[in-house]
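Everything below concerns the one structure shown next.
Our next item is subunit A:
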Amino acid sequence: MIAKAEKIIETTYREAVRMAIREAMKKDERVFLMGEDVGRYGGCFAVSMGLLDEFGPERIRDTPLSESGFVGIGIGAALAGMKPIVEVMTVNFSLLALDQIMNNAATLLHMSGGLFNVPVVIRMATGGGKQLAAQHSHSLEGWYAHIPGLKVLTPFTLEDARGMLLAALEDPDPVLIFENTTLYNRKGILSAEATKVNIDKANIARNGKDISIFTYGIGVDKSISAAALLAEDGIEVEVIDLRVLRPLDTETILESIRKTHRGLIVDEGWRSGGISAEISARINENAFYDLDLPVQRLCGVEVPMPYAKHLETAAVPQVENIVERCIKMMNYERV
Partner candidate 1 sequence: MPSLGADMEDAVLVEWKVKKGDQVRKGDIIAEIETVKGAIDVEVFEDGIVEKIMAKPGQKLPVGAVLAFINTDSVKLHIAVDPEEEKPKEKPMEIPPVKDPPESIPPIEIPPIGDPKRDPIPPEIVPTTDPVRQPPPPEVPFSKNKINGSTRIKASPLAKRIASDLGIDLQVISSSHDSGVIHKIDVENYVKTQRKIQETIPGKSEVASTISAQIPATSKKEKMRSAIAAAMSRSNREIPHYYLETSIDMKKALEWLENENQKRKVKERLLSVVLLLKATALALVEVPALNAYWTEDGHQIQEAINIGFTISLRQGGLVIPAIQQVDQKSLGVIMEEVTDVIQRARTAKLRSSELTEGTITITNVGERGAEKVFGIIYPPQVALIGFGKIIEKPWAVDEMLAIHPVLTVTLAGDHRATDGMTGSRFLEKLNLLLQNPQQL
Partner candidate 2 sequence: MMLWNHTEIKSKLFNILEKIAPEIDPNTVDLDANISYEFEIDSMDFLRMMVEIKEVFDIDIPESDYGKITSLHKLVDYLQRLI
């Protein structure tokens, strides 16, 4: 929520992230940014543009092309008392640092019997849509949400893009933040002063009574567009911006299902064993008797991401797919 009587600025998602980095670094000496091309280049997605000049090379650190190496360094720095923001260019490259993330960052607190916190924040760009093809278009945030010991955040609003990073930096344990590349240019308004946001609750992005759509990131945008189209036919869709994939805000999810009795999960990631399956299972376990039809999932097509533009578009849930699925749900059609 925008704080009252504050100065309002019009800005972009990218800018909002930058504002958070800047503010965090100004407030706390221990915060620093590290990653490939974050310094001189200003960031692969221009998030850290200008920050090198402002804070200098000690605090804005260009790293070598070695994810396993520099994510490990970040973890080490966190263990030693720093508050690093590790920028992994995209989630695709984070696979090279999976061992660091899963076996070190996520587990050291447990393995040290509670002695060692790892307050590292790892930011990653995620998603497809830019014809970067099979190896560079993954949406793996749902995968990471599988791992105990991590928090997984997926900001959609500008306020969350800024606020969640600040909140993550105050968390003593590792937090992963996934920023969908398509969202960076998204325009919006923000209050000039950052507001505190939580990193454990989902948000009702749009109220409705006929269908609940559970989604995150770019899915929220598409679902809201679909909801507007469906409203023309008298179908009122509730859109829940999950915001956090681990821990999932089960309570908000169940409350919504109890209201609409129809659930749809929209996720760019693949459906098999994905976060959509997890949400569906939780609804089944806890709100079975509130369901008027089985929980539905609309996910990325189960193929490596195609390169050709029209195939890439077809491989991921689009607004019209959401509309079509919702209409089918209202008719209790089996899919």
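To be clear about the criterion, a contact is a pair of C-beta atoms (placed from the backbone, for glycine too) under 8 Å apart; a residue touches a chain by one contact, two chains touch by 3 or more; residues count from 1.
Regarding selection, all candidates are chains of the complex that A comes from, given by their letters.
Everything quoted here is computed from the prediction, not taken from an experiment.
Chemist: Given the candidates 1 or 2, tell me which one touches subunit A in this complex.
Modeler: Selected candidate: 1.
Chemist: Report the residues of subunit A in contact with candidate 1 in the complex, numbered from low to high.
Modeler: These residues of subunit A touch candidate 1: 229, 233-235, 261, 288-293, 310, 313, 320, 323-324, 327, 330-334.
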